[in-house]
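Take a look at subunit A:
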Amino acid sequence: MKQLLKNIFLFACVLLVVISVLQIALSIRTKGKSISGYDTLDLTANVNADLVFLGSSRGWAHFDPGFFEKNYHLKSVNIGMNGFSEILVSELRLKNYLSKNKSPKFVILNIDPFIKAGNLNHSIALTNKNDYAHFAFMPSKENMEMVDFYKFDNFEKYIPLYAIFKYKILTDCITLRNANAFPEGYEANVEKWDTIKDPVNTKAKQHYIKDAEIPNLENALRKLNAFCKSKNIKLICIQTPVYKSAYDAKAFEIPKQICQKLNIPFVDACDEKIISNIDNFYNTIHLNKNGVAEMNKLLKNGKELDTIFKINP
Partner candidate 1 sequence: MNRAEILEKIGTILNSVLGHSNFELNEELTAKDADGWDSLTHMIIITEIESAFGVKFKLKDLNKLQNMGNLIDLVSGKLSEK
Partner candidate 2 sequence: MTFNSIEFLAFFLSFYLLYWQIVGKSLKMQNALLLLGSYLFYAWFSWKFLALIIISSAFSYCCGLSISKAENEKRKSFFLYLAIFQSLGLLLFFKYFNFFITAVADLLATINLNPNIHTLKIILPLGISFYTFRLISYILDVYNEKIDAANDWVAFFNYVAFFPCLLAGPIDRADNFIPQLEKKRQFSYAQTVDGFRQILWGLFKKIVIADSCAPITNQLFDHYQDYPGSSLLIGAFLYIIQIYADFSGYSDMAIGIAKLLGFNIPKNFNYPFFAQNIAEFWKRWHISLTSWMTEYVYTPLSFIFRSSGKKGVMLSIIINFVLVGLWHGSNWTFIIFGLLHGLYFIPLILNGTLTKRNKTTSNLKMWFGIFSTFAIVMLTAVIFRCESISMAFEYYTHMFSKSLISKPLITTGYVVLMITLLYITLMFVTEWFGKNENYGIAGTFIKKSRALRWSFYMFLVISIYYFSFVDKTQLFMYLQF
């Protein structure tokens, strides 16, 4: 029996060493990279941008760093998070960015009537959790909060290869074939809206923020604004367009009112012409690359941003 236990122990030790080595190799391989293009925690380290784009999937899809760099001469980076229309999440993401970068001068947050305050105690669908799985093992101090937000458990944090195997990202980690999925630094979706698969409807209006939730949103935004101020960052809110079937003037007034109340610079990019042209969208609430270009034209001509950025024409 003694010999058995000795050999079992020895085998287990060797096994542990082997999987640890493999895990370390994979961690080195993915260091500083993204494996799907969405998990930009390390990709956006040491960028030290002047302008940071924040927000939900709309923030990720609508803000083109290239445009801002060219027109406002501000080094830009987009850290919008696919799948999360919550201020809380945006703030978490911003904090992660700031732990690895110098504070930017400006933060542009995408806002619209679908944005909520957010509450970590309620289970929200953790979009793209798979992609973030390679951060789960022995997370760095800077990434710990995000790893916990994604509810990676102790097995995933401390057992080598567990998270990578469980979320099936082994081939992605090795090949890194999607590492540069978004070379333009934002989603830049060239798809046209497939109205057969995804028919036009007004269902999105059911997800507008409810009146009872507005005070929470206000508080969250106030908190975010205060946080930015404490880091000498100027927070700006831009309301980006949705397709007219999801647009309601009254609902789209709410973000404006909140920002005015909190003294946060607000720009409304929901132009009638952009909203009513289906060619600008790849689904009800997301602009495609074409639409983004239209919106950028609008922003440039509007000159509000010039004032906010204090750039003289």
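Picked so that all candidates are chains of the complex that A comes from, given by their letters.
Worth a mention:
The criterion applied here is as follows: a contact is a pair of C-beta atoms (placed from the backbone, for glycine too) under 8 Å apart; a residue touches a chain by one contact, two chains touch by 3 or more; residues count from 1.
If you're wondering where the values come from, they're calculated on a predicted model, not measured in any experiment.
Candidates 1 or 2 all belong to this complex, yet only 2 touches subunit A.
Of all residues in subunit A, those touching candidate 2 in their complex are 1, 3-4, 7, 11, 14-15, 18-19, 22, 161, 165-166, 168, 170-171.
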